[in-house]
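First the structure, which I've put down as structure tokens, then a few questions once you've had a look.
A protein chain is absent from this complex, but the other protein chains hold their places.
Let's turn to chain A:
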Amino acid sequence: MNVVQSVDSVALLPAYLAAGTAVLVLITDLLVARPRATIAVAALGALGTAVGSALVGAGAERRTFCVGADCSWIFGGRAALVAVVVALITVGVLGLSVPALRAGRSPVGEYAFLLACSMTGGVVLGAAGDLITLIVALETLTLPLYVLVGLRRGSLASAEAAVTFFVVSVVATTLTLLGAALLYAVTGGLHLDRLGALLAEQPELRDLPLTTAAVAVLLVGLAFKVAAVPFHAWAPATYDGAPLPVAAYLSTASKLGGLVALLAVVQRALPADQTGPVLALLAVLTMTVGNLVALRQRRTVRLLAWSSVAQAGYILAPLGALALAAGRTDEARSAAYAAAMAYAVFFVVLELAAFAGVTALRPAGADGGTLDDLRGAARRHPWRAAAFGLALVGLAGLPPGLAGLFAKVTVVRALLDGGAAWLALVVALNAVIGLAYYLRVTAALWAPTPLAAPNVGGAAAVPVVGVVGVVLAVVTVATVVLGVAPQLVLDLAGR
């Protein structure tokens, strides 16, 4: 075997760009030491990463770090999509952070650096071709977030949230690693495609109890990352304690990362007849519990957190079709993976818009507050409230939030193509429960303000913030465009 590997640097360009951004941010913060410059460098770097990923992804699939036919780095269509989305989310989150950073709640240099590091993890994740790369990328995505969650100075809630997140996440990582190790012990392979081929070729391996245990442990570990029930309890506490932009990042980029890892493992490595039932069960539990608990929430971010738990259920639902034989034909499988990916992209855009809306309606550096703080917001800020309302309606999956509607349609369609009509019905009925609380928040925005509380988050408390407004506008335009032309996402997700 040739010991010296040839490295395809073009394939690695997105990772170079992302990591370079992080380093550059650190240097800029040290040398220039001006918050504005640091943020600008981070944002430009993230934009550059997005552009670079799109350019590399537009060509044919590129592989590198190969041993024989198995490669550790496969930069194809989906990897490019993930990299672009993560990089753009990073830009958006940076924009949302500007008022909080300006208010001096968090150190700017560290904040931007950690965010860029996390972005690097996300960019690498989509291209990971073996379990080690996958887990390392996922940890690179998550590790900086422990610090970011706790970075709000003088906030006990923030510190508590960070500790909760840290402990749960470390346990999840341990489980994932254990699963990977057990799989290696059974098969002797670590590359995803090789694992898939080995398990397909040797049915006797699949019947080993050790394999079943490995599959279960691996899936559970990854389910923590997407905050699927019953491994979801960390999410509401963590989101609510974290600074608003970090909560936005957690519920978008971090959740997307978890899904991509799950998708990579399920699609390429693990036997579908074993993962299918587990995923179907997880999906049903996740959406039902998330929706029911969200009904009772009074705090805005907690409500969004529980709703994003429920949304994780919808994302996983198409994969649940693998539980049935009809859902395991090649055609139905690729439709299911594409549907999960497409739903995730629609969701991420809408969720970012929702968090941008909350940020724009709250005072600089404040937390999400309660629903009462948002009452009558539409009378003070009609445009921001309209954008927030559109995002919420989209998350509920109704017109005029067409992006969300098409997302739900995609999932239902994939499920029915896979013959899982019961799961499609569960998804559909959950959408009804979901509307109840999305409608409550949306209606609160246009409700008359109670006369007795003029000083709670009142008009004077919300400064006119340029950058947040721009982010909100851009993301809202993106949701509208995706609503009119959903085929864009469907095409990209199916590649």
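Here, a residue touches a chain if its C-beta (ideal position, glycine included) is under 8 Å from a C-beta of that chain, and two chains touch if they have at least 3 such contacts; residues count from 1.
One rule holds in what follows: contacts and distances are computed from a predicted model.
Colleague: Consult the UniProt record of the chain that does not appear here and report its protein name from "Peptide/nickel transport system permease protein", "Nitrate reductase subunit beta", "NADH-quinone oxidoreductase subunit M" or "4Fe-4S ferredoxin, iron-sulfur binding protein".
Modeller: Of the names offered in "Peptide/nickel transport system permease protein", "Nitrate reductase subunit beta", "NADH-quinone oxidoreductase subunit M" or "4Fe-4S ferredoxin, iron-sulfur binding protein", the one UniProt assigns to the missing chain is "NADH-quinone oxidoreductase subunit M".
Colleague: Determine which one of A:16, A:184 or A:446 touches the chain that has been left out.
Modeller: A:446
Colleague: Just name the one of A:87, A:172, A:283 or A:424 that touches the chain not displayed here.
Modeller: Answer from the full complex: A:424 touches the omitted chain.
Colleague: Looking at A:27, A:54 or A:490, which makes contact with the chain not pictured?
Modeller: The single option touching the absent chain is A:490.
Colleague: Spell out, residue by residue, where the missing chain touches chain A.
Modeller: 393, 398-400, 405-406, 408-410, 412-413, 416-417, 421, 424-425, 428-429, 431-432, 435-436, 439, 443, 446, 486-487, 490-491, 494
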